[in-house]
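Below is one structure, written out as structure tokens, with a few remarks after it.
A single protein chain has been removed from this complex, and every other one stays in its place.
So, chain A:
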Amino acid sequence: MDGGMMATTQALVRFVGVQKTYDGEHLVVKSLDLDIRKGEFLTLLGPSGSGKTTTLMMLAGFEVPTHGEIFLGDRSIKNTPPHKRDIGMVFQNYALFPHLTIEENVAFPLTVRGVSKAEVKERVTAALQMIKLENVASRHPGQLSGGQQQRVALARALVFKPALVLMDEPLGALDKRLREHMQLEIKRLHETMGITVVYVTHDQGEALTMSDRIAVFNDGIVQQIDSPDALYERPVNSFVANFIGESNVLAGTVENIEQGFCRVALAAGGSVVATAVNVGGVGARTSLSVRPERVSLLTSDDGDVGFNRLPATLKDLIYVGDHTLAVLAAPGNNEFMVKLPAGAYSGLSEGQAVTIAFRPEDCRALDPV
């Protein structure tokens, strides 16, 4: 976790020991130390109830931390009301003002700041051009499609050039195709405008596509904060491994640990060598995580030396288009998934005995589940 190691001068926002409880008994955010770097696209990812939205609301000023401090730049904003924070926000259901036109909606943050009429006109026009919606300026939000409303909400949150823009699951209400299009559009705006974005989602695909860094939340705690590829390739615990992407889990006991690798005896028989990420001592139980696309299927006993090999029975082949998913019964895991590249499954049939092979580098021993 390199968030804590960041030089504080680079951090735009710092959460220091923040806790939040609504009922006085249960902590929604248990202990949050988080730095948000200037200019980055940070995603708060996690299942519902993990504390990610509460974190965003505390940053926006709609919730007050029960404990701890939040710094924007050098000053604590714990007691600053939302309207004085200068933080733009895009809401889940857009929250466009229904009684105002698109133009008036986008102009709102400027007019409340007392910007001159001519400048408002100019900046609103520019903002609407940016989202390619100049032609609907005089319409009302109800007359726009979901995607158009989303773009207007973006323009409204960006037009007053805030230091920070927060987005609370902004694409949740859009269909898949539009959502993918908007992901790219938001990414483009982030890059061209050089703004800092904090984005909340529970969709891991969205997080991986858009983010510079992702903070994975679970149970009120940041489990891991890292770049998308690091998060995917090197999860630090089994929650992250299972939440981001697909993962096969095997349970076993550590036999020995040597130079970052460990030999694990599987509960169902056989043993494998794995990267020791988060294990106790020898004899401790651990769970192993292997990505489906990092496993090969062997029909004979050939292949590279140094690979872990386990016997398995092919249960099912699922055609997914760009790849084929093989479901196998492996020792200790009856639903072991392997992703086969398109066209690589000829000659396989259900019920066939095969060998699954994977490198120790691709098999990570994480905390016991």
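Keep in mind that, in the parts below, a contact is a pair of C-beta atoms (placed from the backbone, for glycine too) under 8 Å apart; a residue touches a chain by one contact, two chains touch by 3 or more; residues count from 1.
Quick note on the criterion: contacts and distances are computed from a predicted model.
The protein name that UniProt records for the chain not on display, among "FAD-dependent oxidoreductase", "ABC transporter permease", "Cytochrome c-type biogenesis protein CcmE" or "Amidohydrolase family protein", is "ABC transporter permease". Which of A:K30, A:K78, A:K121 or A:R139 touches the hidden chain is settled by the complete complex: it is A:R139. When the omitted chain is restored, the residue from A:G46, A:P65, A:P109 or A:G147 that touches it is A:P109.
Although one chain is hidden here, its contacts on chain A can still be listed: residues 60-62, 81-89, 91-93, 95, 97-99, 101, 108-109, 112-113, 136, 138-140, 142-143, 156-157, 160, 166.
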